[in-house]
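Structure first, commentary second.
A single protein chain has been removed from this complex, and every other one stays in its place.
Presenting chain A:
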Amino acid sequence: MSTVPIESLLHHSHLRQNSKIYRGTRSFFIPCSLNLPSHFTSTKLLHSIRTSVGASSKHRRSVAVRASSSDTAVVETAQSDDVIFKENFPVQRIEKAEGKIYVRLKQVKENNWELSVGCSIPGKWILHWGVSYVGDTGSEWDQPPEDMRPPGSIAIKDYAIETPLKKLSEGDSFFEVAINLNLDSSVAALNFVLKDEETGAWYQHKGRDFKVPLVDDVPDNGNLIGAKKGFGAIGQLANIPLEQDKSSGEVQKKSESSSDSTKERKGLQEFYEEMPISKRVADDNSVSVTARKCSETSKNIVSIETDLPGDVTVHWGVCKNGSKKWEIPSEPYPEDTSLFKNKALRTRLQRKDDGSGSFGLFSLDGKLEGLCFVLKLNENTWLNYRGEDFYVPFLTSSSSVVETEATEAAQVSKHSKKTDKEVSASGFTDEIITEIRNLANDIHSHKNQKTNVKEVHENILQEIEKLAAEAYSIFRSTTPSFSEESILEAEAEKPDIKISSGTGSGFEILCQGFNWESNKSGRWYLELQEKADELASLGFTVLWLPPPTESVSPEGYMPKDLYNLNSRYGTIDELKDTVKKFHKVGIKVLGDAVLNHRCAHFKNQNGVWNLFGGRLNWDDRAIVADDPHFQGRGNKSSGDNFHAAPNIDHSQDFVRKDIKEWLCWMMEEVGYDGWRLDFVRGFWGGYVKDYMDASKPYFAVGEYWDSLSYTYGEMDYNQDAHRQRIVDWINATSGATGAFDVTTKGILHTALQKCEYWRLSDPKGKPPGVVGWWPSRAVTFIENHDTGSTQGHWRFPEGKEMQGYAYILTHPGTPAVFFDHIFSDYHPEIAALLSLRNRQKLHCRSEVNIDKCERDVYAAIIDDKVAMKIGPGHYEPPNGSKNWSVAVEGRDYKVWETS
């Protein structure tokens, strides 16, 4: 049997009879043929044993036993051929999988309902969800009550929950999550999107969140699920079959059983809905390559085997003389080979009989150094190995593989040396390779690391990031040009410098002129006007008005048509009037500009809401491409995503041009003097600078709000990372705007609530918030419409507000006072602090010296003329040349001034 000459391998017709050896499982090769006609195939058999990763020793034994059932010739040839290369390359193919998502609402008990969401495509599915409560009018989400959260749920900030979908049962193809709804709560609707963690893709309903209404007056934006005649819903969902569970019928809910706030749930019905989804799935296949040197003919025999389905063409060339250039070998070629543009050969692989893949054999001159190839699946699909050509190196060493372990080891090391040389000789390499090796060695101190290439890649990426971050932190702390000083210096150079939009005059005191409820009356502008004189006499210099544009939510933070300034706060004329009135009393007015996102007017052909109307009729190119919900066609976002509305792609020139025009129009038309910029985390600060340059505001402040650092639920003392992010943003705007000092608010929370006043001095003895680093750009505040008011997302410790104001109204930075606090019992105390700040001419760059910072008391002297303390502990300003007299005093705080 072993008499078949190797040369015959060149004739594939001959080989075809061997193809049956490929039959059987893909991952475990079973040598089933006892009639192996040539020694080659039998060695092939030997070497193509492919065991799955977790193969047990039992498998191995079985290999040995089975192998022994071959004839003797097998063994002989195994000894005479060297395996010189063997590799199993994983390759990925992207395929589209189709399936469905279903949503089912089911009544379990009287007031206990269950909502299940499932998906039929395998994946790491996560339900990203939140609820709306009765009375919520916006489309923001809220956290569901604790008892609704299934086990394994994770809270995402303060508006969402992520719950993983689980397989219903082993062997079931559906993934599902069930949420128990207790209708005694005031939940009005449940909102969700589905996220596939494997691919990072988000799935939503008609371009919006899925929304399951639980009461009958949930506003329909076309994204309701299960809304039916019972609710008098505004139109059926197109092309989604509504399957009604007949047995359930019309389930009547007794409203008496619900709590007061619960709206009528009369129409609540069970339902079941399905909608089609498709997902791009990466299929893992492999290409296994074995190269051997035939000792008789000194040819290199390469076998390529793959489990890729369909026709696979190998596009290949050979390498000579240490270069990786593709060259055409001399004939003969394998069957089914054609020459491609004189640069490469194309060989179609033979299909395995059982359809589980293809294989091919290439017999090549023994003097060649290697074989390069890529795989072509069809005209448009090529596969390579992690971006590289597949490369099969041939060894020139002739020692037998199946000798002793020692020989093998020697051979390998020889091989690796040779590779080194080859690499350094070939033109494209440079020191990077050694760098990477060193790096890899650094990371895994031991030499025989078993990481794979991908991990090395990731390590390098991480290393780059780490190094950049390190460089950043040192440069930042040692480069004065980055800090206040140089800016001051630059300003000082020109004595008659214009007012900077980041600071105003430096003596500004901001009033937030609305709260979360201000839209309710429909005539807020008029109401506010009446307070103009009072606000002016209190000493405010800047007023922040609510977002003026048409908005999907009544509060104005979901803008739609930017040029329509009739809102729930009043008409454009009332707005203009109000601005005029405040100008008259000497107060500048800030417009609340929501630039990060904008709600669309129309759906695109896929039913996704991403086409805008009005004067700025942008299309999906204005939306960032990585917004999970809205199929944007713009560039990737330069910041974080706000996911309730399409995020605007500010890197697009037309977008910036339009926004600049709009800002200028607002200045001109309404008379705004500056801006409060909403959710600036969503885009790069450099664009903000661009906008400020264009609109030239008197004062501008951005809302950069993210979470402080906590360890095990306890706030960290050092919040440098947090304030750094804010400072970085301000810096990106080149200081053209200030930013709300969220850090200071956060630290005040903990310091006051837990009586940990020591937190109020950083290690350098400066205030620990943004105000300690870049006071002139810090807009200090203790509450706003989001954190306080009726939303209360992050409310300042109750009863301790005045300590907060004693702090921010005496310290540098530009303080902002919340409307609700001004018109409350705190009015006289706030008025006294305001008047002190103006009287002593404290400003955004005032110098603060922390005099005492202990567990129960914090005290500081500002500009040598104002002293303050907060906390229950005792403090008296130092006796000396100065004459301190008490200016304002209240619960746990005291402020002195020099007379």
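As a working rule, a contact is a pair of C-beta atoms (placed from the backbone, for glycine too) under 8 Å apart; a residue touches a chain by one contact, two chains touch by 3 or more; residues count from 1.
Here is the rule we go by: contacts and distances are computed from a predicted model.
Novice: Quick one: the chain not pictured, UniProt calls it what, "Anaphase-promoting complex subunit 10", "Beta-amylase", "DNA polymerase delta small subunit-like isoform X1" or "Phosphatidate cytidylyltransferase"?
Specialist: "Beta-amylase"
Novice: Where the complex has a chain not shown, which of A:344, A:575 or A:589 is the residue touching it?
Specialist: Final answer for the missing-chain contact: A:344.
Novice: Just one of A:208, A:376 or A:837 touches the chain that is missing; which is it?
Specialist: Touching the chain that is not displayed is residue A:376.
Novice: Which of A:476, A:520, A:766 or A:882 sits in contact with the chain that's absent?
Specialist: That would be A:476, which touches the missing chain.
Novice: Going by the contact rule already stated, which one of A:110, A:530 or A:693 would touch the omitted chain in the full complex?
Specialist: A:693
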